[in-house]
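Have a look at this one.
A single protein chain has been removed from this complex, and every other one stays in its place.
Up next, chain A:
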Amino acid sequence: MNVENWRLKIRRKHNELNSEDLSPVSLTRYSEFSGVKRKRDTLEIDENMSDNSSDFSKRANFSAITSNGINRNLNILNLKPTTTKKIVIKNLKSEPKLPDDFREQTWGKLQEAVLAIQNSRANEYSLEELYKAVENMCIHNMAHTLYNNLHVLIDNHVRRNIEQFLAESMDRFLFLKKMNETWQAHCRQMIMIRNIFLCLDRTYVLHNAQIASIWDMGLELFRQYIMANTLVQTRIVEGLLMLIEKERQGDTVDRTLLKSLLRMLTDLQIYEKAFEEKFLVATERLYAAEGQRLMQELDVPDYLAHVDKRLIEENERVYHYLDANTKPRLIHTVEKQLLTDHVTNILQKGLDGLLEENRLNDLSLLYSLFGRVKNGHTELCTAFNLYIKKRGRTIVIDPEKDKTMVQELLDFKDAMDNIVATCFNKNEKFSNSLKEAFENFINQRTNKPAELIAKFVDSKLRAGNKEATEEELERLLDKIMVLFRFIHGKDVFEAFYKKDLAKRLLVGKSASVDAEKSMLSKLKQECGGGFTSKLEGMFKDMELSKDINVAFKQHLSNTSQELSAIDMTVNILTMGYWPNYPLMNVVLPEEMVKFQEIFSKFYLSKHSGRKLTWQPTLGHCVLRAKFKLGMKELVVSLFQSLVLLLFNSHDELSFDYIKGATNIEDGELRRTLQSLACGRARVLNKIPKGRDVEDNDKFRFNNDFVNKLFRIKINQIQMKETTEEQKATEERVFQDRQYQIDAAIVRIMKMRKTLSHNLLISELYLQLKFPVKPADLKKRIESLIDRDYMERDKDNPNHYNYVA
């Protein structure tokens, strides 16, 4: 209806405007520019009309809300604003008065209602009526009395309720149940009562700050009586503790009951005072005992799992029924009793085993649990460090295990890295400690680990080692570099590595030049260019030799000399780079000597001012040998070929003859003969047979030699490295070190001019990167004094002066 009304108005307005031929927008314009009064009038009228219409609609709306049925009629009436009626309000003739017994009567009504609620009886008055009654009393200044009366009523009821618990001595569980029921009922009743007395809450209580609201009054009364009757209070708390303990022992208990009662304590604000303290004490006692007991009974992994379970349980407990504020203290208590007090014990008893067996899950758990404990990670880290040192020492220290040492170290490092990465959260403290521990134990045995690492690398880089692809080899080298980093005596490594590298390069045994180069660049990165300059020089020599050989071949074909068809290649070494080789003069066959001469002449013509020295120990040949069953190619060392060539003119030769004819050093010759006559491929027969070569032995060319291969490599029998060669290498390293010590002493003394013995020694230890004994240092100082680099102070023999 009122919408229709609106439309009517608008249409009328439009008609008016259209008659002036103006759109609403241009209308305003028009009035602005020309200021015609008439237009303005229409506008005003318009506004009036719209005001009216909104008035109508308002009224219409209101009537629509109250009663839908009659709005049509009402609107019709309202549509006639012309007939105005005047309403005059006059004072009442007599003031209205309350009935005399209003107070008693109303209260009586309310009291009855409250009692009915408290006793769960049906209420005979409607709630609205009661509400009105309260409202009336509030209006007529009776709020104070009303509040007091209500207070007395609730007081009585609560007291009766609580007192019933005093008398009865029932089962604890029942007691709690009953208590809970009482509390729930109390809450329910108080809500009901508050709703009825809402008016009182909203007016009287709100205006008097010191008076508690009805709900709070109820709580306060409840609290008073519980507090007053300590027996009840303690019974509640004890009952709760009993339930919780039961649950801790694995029984299922009524969690809702617990939650409800604990909420009650919180609401009554006695949770902390009455319950929390005792609860924490009980918790502490329980877990202290449990911690002691289980540490004895269980293995560490089981114990840890148990602790973890306990912590989860306690967290759940907080989540389900305890007050959230208890959580930090509760968890702390559990941690303290189960973990903090047992940290050392756990580490001592279990850590080694866990690491040994690589139990990643348990270790992760251990790490996360120890994270809760103050200093837990530090302790764990220390124990971890100790374990690595102990375990590593067993790998390194035992000479029997030398063969597998490097592989074991690599595996051990891998395992430990894995543990740090997966279990210890990649904690930097742990990885640093890991490094420190490795560095510590690897250097417990001087020189040997460095030597073995060098040999391990050699074995991997040598040709014929097909077990790894390029990438695998690369990764392996990286891992070895990690071990290498820990080693203090890097010069020992260099010496052995150089020796092996020389062998690989000269015999052409190197598996791949790329791998060699990559190893070299790794070493360079690690120790700087000084460390690798000699090694690089070796590679350079090999490359230069290649060029020289090409040129030499050209030279041979140009000069076209009468020579037998020996394909000769020569590796030219720069003395300083390569290991020192013992000089040997052996007798070569004529044709070989000729070749050597030609080559020397050729070389010196290219490089003047040089001298060439031939190294027979390093040469090797491929021989073509004719046996009864066909031709074979023998890959042999130069010494082996010299011996074999002798048999061209004789069938049988004695040891002495061979020795005289070749001039090979005795021990070397014995090994050579052994390799030819007693090895796997026996091209010579020894008479009499036997493993070792004796002075009176005779040798005979084995015409019946059989082998399924065409090309046969006859290995040299290696000198026992453990004895001479190794000693020599170490000796060389020691020599090098002496120069370094000398240099360091002079450097320091030059700077300080005067220094006491002890200070000098300590400075030396800071500068020198390899392990030295103080006695060695003393020797070097003595030697420098002898050579007048420094002198003892005349007054104080413990002081040294630098001599410029």
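By our rule, a contact is a pair of C-beta atoms (placed from the backbone, for glycine too) under 8 Å apart; a residue touches a chain by one contact, two chains touch by 3 or more; residues count from 1.
Simple rule for what comes next: contacts and distances are computed from a predicted model.
The unshown chain of the complex is recorded in UniProt as "Anaphase-promoting complex subunit 11", chosen from "Anaphase-promoting complex subunit 11", "Trafficking protein particle complex subunit 11", "AP-3 complex subunit delta" or "Acyl carrier protein".
Considering the full assembly, A:596 is the residue among A:266, A:596, A:685 or A:756 that touches the omitted chain.
Considering the full assembly, A:568 is the residue among A:115, A:192, A:527 or A:568 that touches the omitted chain. One of A:86, A:207 or A:611 touches the chain omitted from the figure, and that residue is A:611. Within the complete assembly, residues 506, 508, 529, 533, 536-537, 540, 544, 564, 566-576, 578, 581, 591-592, 595-596, 599-600, 603, 607-615, 618-626, 633-634, 638, 641, 644-645, 647-648, 701 of chain A touch the chain that is not shown.
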